[in-house]
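Note that one protein chain of the assembly has been removed; the remaining protein chains are unaltered in position.
Chain naming follows the written order as A, B and C, and within any one chain the residues start at number 1.
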Amino acid sequence: MMRARELGVPFEGETGANNAITDVEGTLVGQTTLISGEGPLVVGQGPVRTGVTAILPRGPEGDPVFAGWYALNGCGEMTGTTWVEESGFLQGPVMITNTHSVGAVHEAVIAWIIEQPFFDPENPLTRWSLPVVAETYDGGLNDVNGFHVKSRDVYAALDSAKAGPVAEGNVGGGTGMVCHGFKGGTGSASRRVLVAGELYTVGVLVQTNHGARANLTIAGAPVGREISDLRPVRGDQPAEEVATDGSGSIIVVVATDAPLLPHQLKRVASRVPIGIGKVGGLGENSSGDIFIAYSTANLGAAGEGLRQLTMLPNQVISPLFAATVQATEEAIVNAMVAAETMEGINGNTVFALPHDRLLEVLRKYGR
Amino acid sequence: MMRARELGVPFEGETGANNAITDVEGTLVGQTTLISGEGPLVVGQGPVRTGVTAILPRGPEGDPVFAGWYALNGCGEMTGTTWVEESGFLQGPVMITNTHSVGAVHEAVIAWIIEQPFFDPENPLTRWSLPVVAETYDGGLNDVNGFHVKSRDVYAALDSAKAGPVAEGNVGGGTGMVCHGFKGGTGSASRRVLVAGELYTVGVLVQTNHGARANLTIAGAPVGREISDLRPVRGDQPAEEVATDGSGSIIVVVATDAPLLPHQLKRVASRVPIGIGKVGGLGENSSGDIFIAYSTANLGAAGEGLRQLTMLPNQVISPLFAATVQATEEAIVNAMVAAETMEGINGNTVFALPHDRLLEVLRKYGR
Amino acid sequence: MMRARELGVPFEGETGANNAITDVEGTLVGQTTLISGEGPLVVGQGPVRTGVTAILPRGPEGDPVFAGWYALNGCGEMTGTTWVEESGFLQGPVMITNTHSVGAVHEAVIAWIIEQPFFDPENPLTRWSLPVVAETYDGGLNDVNGFHVKSRDVYAALDSAKAGPVAEGNVGGGTGMVCHGFKGGTGSASRRVLVAGELYTVGVLVQTNHGARANLTIAGAPVGREISDLRPVRGDQPAEEVATDGSGSIIVVVATDAPLLPHQLKRVASRVPIGIGKVGGLGENSSGDIFIAYSTANLGAAGEGLRQLTMLPNQVISPLFAATVQATEEAIVNAMVAAETMEGINGNTVFALPHDRLLEVLRKYGR
Partner (left out) sequence: MMRARELGVPFEGETGANNAITDVEGTLVGQTTLISGEGPLVVGQGPVRTGVTAILPRGPEGDPVFAGWYALNGCGEMTGTTWVEESGFLQGPVMITNTHSVGAVHEAVIAWIIEQPFFDPENPLTRWSLPVVAETYDGGLNDVNGFHVKSRDVYAALDSAKAGPVAEGNVGGGTGMVCHGFKGGTGSASRRVLVAGELYTVGVLVQTNHGARANLTIAGAPVGREISDLRPVRGDQPAEEVATDGSGSIIVVVATDAPLLPHQLKRVASRVPIGIGKVGGLGENSSGDIFIAYSTANLGAAGEGLRQLTMLPNQVISPLFAATVQATEEAIVNAMVAAETMEGINGNTVFALPHDRLLEVLRKYGR
């Protein structure tokens, strides 16, 4: 798996050890990738090009984390957000899958929680679950109406979640996604920033399925205008383009160990559009561009009794905004650089962003 | 099934023909009620006291309706709201069920839509679905972790949806609910109001699972303080009370045929708390009090090309606010008056609001 | 000045020492009342029936307080709210005046701040001011287009702010207001609640200029329906009623010493409509019903460096919601009970709520 920095794409800022959301200590990522079958679509039988991604903010035992969310464009789904907004807490994992598997993942997450050792059916505060499940649409490549994500796949993603490098491209929930008319998918990146004398980490994970080709911009260079061929093709109508008009969606999860309160995390989430915009996204109409940000600081904040908390002052928060924007930008590009050309239902094909031509464009524009 | 007005509870305003959400032409309601088993809880086997309610704003073919939503207390779930907020439209039915069946209902609604004659997998605007599924928690009476709401139950609710009177009390999604420490459930009511020379209808459907006993107020009388016995009992600890502190939730669906735009429907939804407050609800902490309002006017508003719309001016909107508050209040009381005493898991029992004692209290307070 | 409790109106809950917002330690209130002239309106010359109210959360030196806000109906003004929402802090006083004096008060507050000893023009964080100034409309009694609130009146309110009892009725910003078709104005109330073993205070100050007569409800009794006469009269058209349809506005300020974070204070502010609704308000169309809630706990939260904070858990917050609703209800009734009949411009007259008849209605309804 190639990553954008290794390829030579220049980015600002200093990354964490893995340049991934898992650089925020405690955060684990697990992904189940479902790829099977080829040829004509037979609903329920495939071909299958989908999956599910699980982000566990504090690992499986999951003390709730402070969180905030924002939707640049709400034409998508992220369940559980009214609870995040009201309580200030994100409890349990963040799941990302395809649009029509939200229900299956929602139920499976609850089933999984019920089986965990920490679950207490007598505890009135935690006996019910309102999971966070987000989605983007992969019906161009995947038998999305076949409901192929099953309970076992969700368990597999949750149970395999781990620290360290995060698989990118055609994996997990991002398996069948399309980004700026090239193959998209899962991407991640991180930044280390010095704030008020302390080093904090901001990690981002994206599932990219958005963006018009014409607007694709990498490191300031107009890559989409320079590489206008290699558009998605329909297997049954090879001359026709698919989904390069910016419809689609992007889900962004921002993690940090900086001690931010819920209203500050909402501020962080609302800076994500600037990162998306740098790569050429516009929050186009039918795009579900929904973002959640959480902080792993303040362990135990959801406990009983008067809570003792720490908070980073607003006055010094801007470097965390910058880190969020930078890591979002890089994670999107990482998703595209890692993704490989994929053929899905009916022979529909989405091409990978060609690395050599990308570098050529960057050179042309002084990068 | 007794209703509050028949019993003699006084309410303000003039009702529609059925005093139900179905008085708004086009709106159909279907409910599946699942009641089986008794005795000790065996997760997955029951006892079962749950169900699902389907509200189809414009019937099964479902041209999208303008809609708005508001959460008094977001500690609950109503999926699909980011889409409503962004697009201004509610597409498809509003479903209400128990907390842990949100996923099953979500997937089943999509499966049902895919099978409808109007579904077109080639239409980029409607080939994906983001259903609205709301919930309240029935784990005090129901084997909520047994996931008993199945796809067939969701289909049954959708396929049986009809105009006319709406079943209330222990039915549909409201089957196992508790309201102000009495048996709650599904309730409905409507109002007819003259606005700018036209008669419009406001219909409300509620799933009530909220409220502290002490605060229960009916027609201005402090019913909860006057009837402080008959509290829920646990079968295994008969001396202990269950859930009368105001935790729980209430979902409210407001329908109208008045031509309101999305931002006006949000205004309507945000008046619902006043109706809840009149009966004694406070939006207590863990209550998920989430409301959606839609208008069946402006048929075809979601179509192609420049749309021609009508809008009621803000200047004359207040009677619709009043109707919403009144119908919400009456629907909650209807849910309680219709509900019957229920024994659920482990012999847990929630008592019906005793009609005779209610009337006694009303008389005492000059009603 | 009579207060509702002294008169015998029953309310729930235990009040603080003064049953006023000043029961929250640190909070001071100052009011300037401008009453002069009588007879026909001559714009710029009067008659004048207006004023300004200043609430200083922590006294004149004003370390910022955590705050949140909510608008039931935004057809009004409260400046400074975008800053409150973004930063989580309320810095400086909350001012309330008439609709057309918002500008004068806004400038005067800044001028006043600049003259305070704590002002530092070199401090990039505080050298600019974004004051919170709210309003309701008194043009039925006051020469509102005469701009009679001057800088000196704003200084007087700020400089005279004090702890202890709060003047109610025809005083301060509330001088010329109308509430449910009776004379309204400034009102206040407080509650003491035991939360997690600690006694906390919730104090409320309202400026009431809202509500339809028909909906006026006190202690659950339909006072407005029982006292349907004594409606406002226009001096030039004595047979005509003025402003009893629910237009107008209400501003509510909620103070507490409970350690709540900004998102929790937003939750508090969003419960205010339930209190307004209990007295018969509906958030009618042209009513500007805007609320701000702040906490005097966490002194120094806006300072430099990593902040140490305390937070009350969400699990125990409901009693503070109840206190907010109760104190809002009582403060509105206090404003009406204290207000006296007033004749304003052109001989327009608004009558006081008659105490004896109020008590009669309460008796009739078992209160």
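Note that in this section a contact is a pair of C-beta atoms (placed from the backbone, for glycine too) under 8 Å apart; a residue touches a chain by one contact, two chains touch by 3 or more.
Every value quoted in this text rests on a predicted model; they were computed, and no experiment measured them.
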item	value
Absent-chain contact - pick from C:T217, C:S286, C:T328 or C:T349	C:S286
Residue of B:P259, B:P273 or B:G344 in touch with the missing chain, whole complex considered	B:P259
Contacting the left-out chain in the complete assembly, out of C:T15, C:T32, C:T50 or C:T99	C:T99
Among A:V24, A:V325, A:A338 or A:L353, the residue in touch with the chain that has been omitted	A:V325
Positions on subunit A where the hidden chain makes contact	72-73, 215, 217, 220-222, 245-246, 267, 270-271, 273-278, 281-286, 314-318, 321-322, 325, 364-367
Subunit B, residues in touch with the chain not shown (by the definition above)	85-89, 125, 196, 198, 259, 261-264, 267, 301-315
Residues belonging to subunit C that touch the chain removed from view	43, 71, 73-87, 99-111, 114, 121, 124-125, 127-130, 137, 139, 144-145, 147, 243, 247, 286, 288, 290
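Simple rule for what comes next: only the chains that are shown with their structure count from here on.
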item	value
Approximate Å spacing (C-alpha centroids) for the pair subunit A, subunit B	34
Interface hub residues of subunit C, defined as touching at least two other chains	267, 314-315
